[in-house]
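Sharing a structure below in C-alpha cells format, with a few things to ask.
Only one protein chain is missing from this complex, and each of the others stays in its spot.
Here is subunit A:
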C-alpha cells in the first residue's frame, strides 16, 4: 500500500512516541534488575557467602588410634591391627552384580554376601565406596590387587581393627570391642560424634568398656570441599586426633595363662592377688571364649553355642559368680567370736557329728564327729560343729560386721563388667528382702558360709589378703595409664588382735600342712613356698532322703549341676605372704580334692614366676604333676598373629 507522506510522518511520530514509552519502561525494568543485584550482591553478600561456604565445606572426623592394653610386664593384651577390606565404587565398577561375581571367583563370597553387598551398593550414590568384604587376610588382598586391572572400581583398603593376641585368656578381663549399638548411644547423654562413624568400635565388656573414654582418644578432623552431590573434591586442612591412652594392667599374662589352662574343662574360676599391694595378677574364668570373634562379628551359630553352654563361657565368674563360700567363711565366724571376747582360740568344743539347736539337728560334714576340737583343729579339719557353737554365742550382727571388715559383701570398683557384690546377710537384709525375721538357724548356716551367704572369687581373694596382712587390702587392676602409675588404694589396718589372727593363720597353715588337715594332700613340701589355706565345699542342693535311700552317698554319683561347689582360698608363703589365691570350681565336688590342688599349682606358679617347681610337690605326686605341667605348658602358646583368616557371619 502506498502511503501519503503525511501518513508516513504520522506513523513515524507515533512509533517514536511509543518506542520512547516502552523504552522508558524497559529502562525502569533494567533499573529494577540493578536494584535487585545491589540488594543481593552488596546488601546480603555476607549471608550468601556463608551459605556458599556451608554448601562447600564438610567436616569429616578422623578416628584416633585406640589405646593399647598391656599386662604388668608389657605384653600386649589388646592392640590395633591393620584390617584389609575390599571396597567397591559403583561408578567405576559398572554393573555391580557382574563385578561382585567376578570378585567371588577370587575371594570367598557366598551368594548371600553378594546379595547383601549389592543391596548396600544400590543404596548409596554411585561414587560412595561400599565395603564388600572385611577382615581379609593378606593372601586374599594380594589376589585382589593382582587382578585389579580386570576389576575396575574394586580396591583393597586398609583400616584398623582391634586384636587380642592372647584370645580367650583375657576375654573376660580385657573384654572386647564391637560396633556401636543403639543402646550404646542411648546410654550416653552426649555421645562423642566419633560413635556416629559407621563401623566405629567401642568397648563392650571388661576394661575395654569401663575404660572406653580413656582408651578411645579424641577425634581429629579434616575439612574437605564437596560438590553438590557430596563427592569429595579436595582436602582443605587436616588435624590429627589424639590417640587413646595406653592402659597397663596389673594382670600377669604368664600367670593368667597358667591359671586358665589349669582350670581346664571345668566351669571354674581363679583369682590371684598380690597380698601386700592388692594387685590382681590373674582373673581366670573357665571356660572362656575368643574375643576376636566378637570384633569380627560373631556368627549366629557361634554365639548360640556360647549362650547355651551350661558352663556359661561368657560369664566372668571371678566377679560375677556369687557362691556360698562354705567352709572358707569359717575364719570370719572365728574372728567375730574372738574379737568380741566371746571365746578363746584354745577353748575346746566337743563335736559329736551334729548340733541340736532350735529343735533341729545341724550335721557336721563328718557324720562320725571330730571329738574335742579347738580353733586350730577346727579350721584344719574343717569341723562344722565348732563354728555352729561359736555362732550361737556371737550372733549374726557380729558375723556380718566381721565379714564386711574382711571384704565380703562389698562391690569392688574394678573396671570389669557385671561385678557382683555377693551377699553378706544381716537381720535388716532378711526383713527387707525376705519379709521374715532372722532366726538362729540362719546364723548357724551362715557360720559355715551356707544359707544366705554368697561371695565372689574376687571377694574371697581379698579376704585372704586381709587375713594374711591384717590390713584392708583393696584389689587393683589398673597399673598405669600412659606410663603414669595409678595409686595403690589406701590400706588402713584392720585392727584385728594379732594373737587371735595368728591363731586363725595357724589353723589355715595346719589345714594344708598337718596330716589331719583337709588340704594335706595338696601340701607344698618346699619350706619357703608353703601355703596356708582353707578348703570349702558348699552345698547347692542337699542330697534328698529318696536319693539317700537309693544309695547315693557320694558327690560323683549326683548329676553335675547338683554337686557341691569346690572352693579353696590360700596365701603363700606362710611367713611374709606374697600371693593370695582363691579357686572356685562350680559343682566340682569337694574343696580338698578338686579346688585345693588347683590353687596349689597356681600359687606355686605365682611364687616361681613361671611354671610350678616340681621340687615343691611331695615325692609320690611328682610323676603325675610333671605330666600335668608339661601338658599345660604346651597349651600356653606365643601370642597369636591377626593374619589368621576371616570368620564370616
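As a working rule, a residue touches a chain if its C-beta (ideal position, glycine included) is under 8 Å from a C-beta of that chain, and two chains touch if they have at least 3 such contacts; residues count from 1.
Keep this in mind: contacts and distances are computed from a predicted model.
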item: From "PTS system, cellobiose-specific IIB component", "DMSO/TMAO reductase YedYZ molybdopterin-dependent catalytic subunit", "ABC transporter permease" or "Peptidoglycan glycosyltransferase MrdB", the hidden chain's UniProt protein name; value: "Peptidoglycan glycosyltransferase MrdB"
item: Full-complex contact with the absent chain, from A:52, A:108, A:148 or A:527; value: A:52
item: Which of A:41, A:82, A:344 or A:557 contacts the chain that the document leaves out; value: A:41
item: Positions on subunit A contacted by the hidden chain, ascending; value: 1-3, 7-8, 10-12, 14-16, 18-19, 21-23, 26-27, 29-30, 32-34, 36-38, 40-42, 44-45, 47-49, 51-53, 55-56, 225-229, 233
